Structures are given as C-alpha cells and as structure tokens.
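First comes the structure, then the notes that go with it.
Complex shown without one protein chain; remaining protein chains in place.
For chain A:
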Amino acid sequence: MASSIRAAAKVDWSKLTVSLGLKKETVAALQAFRKRNDEARRVVLALKEQKTDIDFEHYRSLLKNKGIVNEAEKALSSFKPVKTDLNAQMKIVEIIESKAVENAKKTVARVDDELKDLHSTLTNIEQTRPFEDITVEEIVKAKPEINDIVEKMVKRGQWGVPGYEEKFGYGS
C-alpha cells in the first residue's frame, strides 16, 4: 500500500499526458483517474484526521443518566465494521485496466508502425541517388500522376510547362 502511494506520487502527470502522444480518450481517462485518485486521497486524509477515541468517563461525569453512557460504550465496543464486497468494484477496475492495456497496446502498435515508416524513410534517404542518375521512367513509376498530367496537357494542345524556362533556362 505504502509503496503504491509512493509510486503514485512519483507519476509525472503532465509528462504522461503531453509528451507520450497518447490518444485523446486515453488522456481523458488518465485525467479522470487522477481526479479520482486525488479525491480518494483527500477523503482518506480527512478521515484519518478525525478523532476515533471517546472519553466515556467525561460523559459519565457530565450526564446524570449513566445507563445511556454505558449503553453507548457497549455499542461502541461491540461495533464491528461491515465488510463490503469489493468484487463488483474490482471487476470494474479490471475492465478499466483491460481497456487501458488495450489502448496502450494500440498506442504501441501505432508507434511501431510510425517507427517502421520512419526507418523506411531513413533508408530511402540514405539510398537516394543523384538527380543525374534518375531516369524519366523511374520518376513516372514513382509518380504515375505525371502521365495523367501529360495526357491532359496534350489533349489541350499545351506543349510547354508554365514557368519551366524561367526556372531552368531557355533551351534546357
């Protein structure tokens, strides 16, 4: 219990919600959980601060009716806290946990995909060839929309590209 409280106190919430790139729903769930955690901690503290011992002798000296004080003392000594069945709540917690784990797995998968993309981009960048070695066929293969543009321009009878000669010089 104490170790879990220490662990909870160490959690950097702002970093958790901002820097990890989590989904909106995950962030909302985390914030709701944090709110509940803070509230529970506050309630526990407030309850701990309350007095639990009663000075019955004081009341005996004050009240004329000693019987009622005795009865109250007996009731207090015979009081046993009611045990509540936490199974239902535990089930809810488990459901929430499974959802959180699922979301985390999804996030991991997404991050993995992004990493793969980035790696492939990196290898592409590393393996790029100089412009002089690239052929028109390769460019058209990589960008098939060039053919569509050419077809459209040919249909329109437009044989020049606007801005080409200004960019690369006349006759190049």
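The working rule: a residue touches a chain if its C-beta (ideal position, glycine included) is under 8 Å from a C-beta of that chain, and two chains touch if they have at least 3 such contacts; residues count from 1.
Quick note on the criterion: contacts and distances are computed from a predicted model.
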item	value
Undepicted complex member, UniProt protein name, chosen from "Eukaryotic translation initiation factor 4E", "Essential protein Yae1 N-terminal domain-containing protein", "Ubiquitin-like superfamily protein" or "ATP synthase protein 8"	"ATP synthase protein 8"
Candidates A:V11, A:A104 or A:M153 - the one touching the absent chain	A:M153
Contact with the hidden chain (one of A:L62, A:A88 or A:V136)	A:V136
Options A:V11, A:A28 or A:V161, residue touching the unrepresented chain	A:V161
Footprint left on chain A by the chain that the document does not show	131, 134, 136, 139-140, 143, 146-147, 149-150, 153-154, 159-161, 163-164, 167-168
